[in-house]
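Shown here: the complex without one of its protein chains, the others still in place.
Labels A, B and C are assigned to the chains in the order they are written; within every chain, residues are numbered from 1.
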Amino acid sequence: MGSTFGSLFRLSTWGESHGAGIGVVVDGCPPRLSLSEDDLQNDLDRRRPGQSRLTTQRDEADRVEILSGVFEGLTTGAPIAVLVRNDDARSGAYDHLKDLYRPSHADFTYDAKYGHRDWRGGGRSSARETIGRVAAGAIARRLLADHAGIEVLGWVSRIHDVVANIDTAAVTRSKVEADATRCPDPLAATAMTEAINAARLDGNSLGGIVTCVARGVPVGLGSPVFDRLEADLAKGMLSLPAAKGFDVGSGFEAVSMTGRQHNDAFVPGPDGPMTATNHSGGVQGGISTGGDVVFRVAFKPTATIASTQDTVTVDNVATSLEARGRHDPCVLPRAVPMVEAMALVVLADHWLLQQSIDVLPT
Amino acid sequence: MGSTFGSLFRLSTWGESHGAGIGVVVDGCPPRLSLSEDDLQNDLDRRRPGQSRLTTQRDEADRVEILSGVFEGLTTGAPIAVLVRNDDARSGAYDHLKDLYRPSHADFTYDAKYGHRDWRGGGRSSARETIGRVAAGAIARRLLADHAGIEVLGWVSRIHDVVANIDTAAVTRSKVEADATRCPDPLAATAMTEAINAARLDGNSLGGIVTCVARGVPVGLGSPVFDRLEADLAKGMLSLPAAKGFDVGSGFEAVSMTGRQHNDAFVPGPDGPMTATNHSGGVQGGISTGGDVVFRVAFKPTATIASTQDTVTVDNVATSLEARGRHDPCVLPRAVPMVEAMALVVLADHWLLQQSIDVLPT
Amino acid sequence: MGSTFGSLFRLSTWGESHGAGIGVVVDGCPPRLSLSEDDLQNDLDRRRPGQSRLTTQRDEADRVEILSGVFEGLTTGAPIAVLVRNDDARSGAYDHLKDLYRPSHADFTYDAKYGHRDWRGGGRSSARETIGRVAAGAIARRLLADHAGIEVLGWVSRIHDVVANIDTAAVTRSKVEADATRCPDPLAATAMTEAINAARLDGNSLGGIVTCVARGVPVGLGSPVFDRLEADLAKGMLSLPAAKGFDVGSGFEAVSMTGRQHNDAFVPGPDGPMTATNHSGGVQGGISTGGDVVFRVAFKPTATIASTQDTVTVDNVATSLEARGRHDPCVLPRAVPMVEAMALVVLADHWLLQQSIDVLPT
Partner (left out) sequence: MGSTFGSLFRLSTWGESHGAGIGVVVDGCPPRLSLSEDDLQNDLDRRRPGQSRLTTQRDEADRVEILSGVFEGLTTGAPIAVLVRNDDARSGAYDHLKDLYRPSHADFTYDAKYGHRDWRGGGRSSARETIGRVAAGAIARRLLADHAGIEVLGWVSRIHDVVANIDTAAVTRSKVEADATRCPDPLAATAMTEAINAARLDGNSLGGIVTCVARGVPVGLGSPVFDRLEADLAKGMLSLPAAKGFDVGSGFEAVSMTGRQHNDAFVPGPDGPMTATNHSGGVQGGISTGGDVVFRVAFKPTATIASTQDTVTVDNVATSLEARGRHDPCVLPRAVPMVEAMALVVLADHWLLQQSIDVLPT
């Protein structure tokens, strides 16, 4: 339990940060989709540490291998198993973590829950687990791009107190990828870079916000009760390491608005009703409106910091944790492909589900 | 699909606002739990319209009937079916809604998704659907209170620009229920009442925030990957009508903090490690820490307002919607039992799941 | 857990034989299906006791009420809740069962599993629980008949040592319904009637076999690994009360054949390959071939007999159970609609699932 996500487009991840490898099985991808290892590698490289000076300098090549489900360049409808071997498992570097609990990591809760813990790195709660998600997201991206006309694009909209000024409708992937911060506002990106570098020098870390838009989502995806599109997005996002909050459309800002301000008036559109504004964030009653689906995810500052911290041993005795190792002072740039991946998987799932709902003639 | 929530403690709701009734089937409640219709009625009365002058004056008695799964005052392990008949179905009052789409309701997306819609009220996306959730939550509350020592308590912490000042650790149910706003800060409650009344007179509506705490949650509930405790809470909360955002612990505020500020140092506690602060909100790596689980849910202003609005007909022609009917200018006081219900169900599910994880000797 | 069946076309049954009522919630039925209570009542009447002199003389009217999910004669895509009140709950008739365990009933295993048992009748394991299944099957029947061209037809092919001689390809519903035994071979039907009546006079009971065929099943339904069409049929059938065995196509007879005899040679058909024989029973590798899906279900003799039996009390003391009450000496005629119902639900589920697999262009 707990390592599977999705209903029709379903991913099951496995693997620890310092075990033999990390992987994912994607079941339910339709047959006849054109797919290659390069499709996956591209997104994995965006997630990978060491891709820029902003991120951790661990050099994880993260070469992906598709073990099943693809034959002669097309999916077969069988489960797609993906494997990334752990190459850089210098587990000796973690010996000092065996007998104490790192603050705001999962070390303590793991021990309490499972009673037996792989203390080398974060085990299943390591960010390395997201390799499987990003690989699955890349498959969903290919499916949605080629056959549903859906594009999912995320970016860093805030780091600590640096807030970017971005036109959600105009932002493009090339603008996002133009800077190592993955912030498409160049002025903000420069300030973010400075803030991250300052935090690194200070042995500290920073959090931030990823904003994500899904364009081309057809009207009708999502269900009105528990499996609302925004509910499944919320679950996906809060399942990411370090995520602390999610909102959609107006989100927490809706609280400051009145109903007259917030309601999205319908206007006649060329292909049917459209909304004049999009405070709904592309979902009404849990179902997509055909407008852009827009949401935000808040990430806390990285828990691993290069400063001494108070903590306790596994025997509940006060001690201190000295800093060492190679870590990100800010996870935000690498969080972008993770956010996109979970959104892609949610949308692929609902898009496939919609096929069974559309089956009878109108 | 879409009307079932939970894995081991599983609820399936059914019913439309203006059909024969509303109900829920709860499967997976353990046998031998003391349970009566009064246990359910209590929470249903807190959800019910007409309970105070602040809420809609529709008089829905919402008398609950347990149809199965309880014998001689104890659960049997069989599915518990709950029925609330719709007594006040004056569907004629909705005739004017047959041919147009109300802004920021699910009318349009329903038609687009399903092609056939019960246009009397909101169908499945009506707040009346939450009767089933609140009934299921009441069962979970009984289970967790009697056998796990877990208490879930929600309150209104903000309406529009009125922000309450509340000590999360000290707030009690009696303080929450002391005012019709369900805000336990008396000064704020007075201001909220004024704001709601002003919005009503103005034909407008307001949103707000519900804060919720779960106390007594044992360390170890939740899974480290997709089924994180906060991820399941996020899904449950974003599945509520009008919910736009969710955060846990420090939440969106975490963005303004550094890692040194945010990390919760461990200190030796009498029964094991404890955290000196609780920015984590009672979850680390998706698993409960033993501290209070604290989260917030943002609700938009009610979509139904007593003002004329621009919209389109079902044939995509511009028209206007005149206001009529009886509606809440602010859903927040009634949202409190809904938020509690979803939290109770999530916690019951994870508490039951933990039994299968704890099975081997340590 | 345990009261839900199916993935996309999903039914959840609830209710005890002597509680307030019996019901089912069907989630996932596509919108815009023409459906009425009469559609359900027809199959429920075939399941009902008292329908002929062969079955128990309890007079259960079993009037069905659709509580949700249907509006103006068409399904809406929302869950369809169905309720049948228990009218004839003379529970006093069961007082003598409170303190002992009936042989080959679920009384003992219920007490052992749940520790608290509704001892009036069989609780959840009563044949009355199948009302919900038959109602769900009737919905699936309507869906498959109107939109997929699939017909499911069952009949009694054997009772005790009376074996019917039936041409599976030629049998029709009118032939099956022509006799109260639901055996379409008139000579065998007469002998079966005599055998049942003799068993009744003797205070005994008989078992038998239901054979079922699904015609018009398109090629391609079912999955190659766990969710094979025959695996899901097997689960559905073995979940019926008193079922002891299942086989498909050649079934247990396959054991006596060699590969040369058993293999179904392909021959060119007008619309694609066909099999010259159908030992496969319409499934190969778990996937439908386009040929008739044919399977058999074995039912044990009814456990309730009008004879004194040795047993024990709930305190594990030897005692004897005197016969009383009104019961079927042979459940087979009433089992036919139950078998059909489970087959219909399995086929509807796989037919809907196939929509998500067929989504990409070939």
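Couple of notes before you dig in:
Going forward, contacts are C-beta pairs under 8 Å (C-beta built on N, C-alpha and C of every residue); 3 or more make two chains touch, one makes a residue touch a chain.
Because the structure is a prediction, the values reported are computed rather than measured.
Interface residues of chain C facing the missing partner chain: 1-5, 7, 13, 101, 103-106, 108-110, 112-115, 122-125, 129, 158, 160-161, 199, 204-209, 219-228, 230-239, 241, 243-252, 254-269, 272-273, 275-276, 279-281, 283-290, 298-305, 307, 309-312, 316-318, 329, 353-354, 357, 362. Although one chain is not displayed, chain B still touches it through residues 8, 28, 30-33, 77-78, 147, 224, 352-353, 355-362.
On the side of chain A, touch with the chain left out of the figure occurs at residues 1-4, 8, 10, 12-16, 19-21, 23, 25, 27-28, 31-32, 65-69, 71, 74-81, 83, 113-118, 123-124.
Methods note: only the chains that are shown with their structure count from here on.
Centrality by Cα centroid goes to chain B.
The centroid of the Cα atoms in chain A and the matching centroid in chain B are 26 Å apart. Put simply, the C-alpha centre of chain A and that of chain C have 45 angstrom between them. Shared interface positions of chain A, i.e. residues touching 2 or more other chains, are given as 224, 353, 357, 362.
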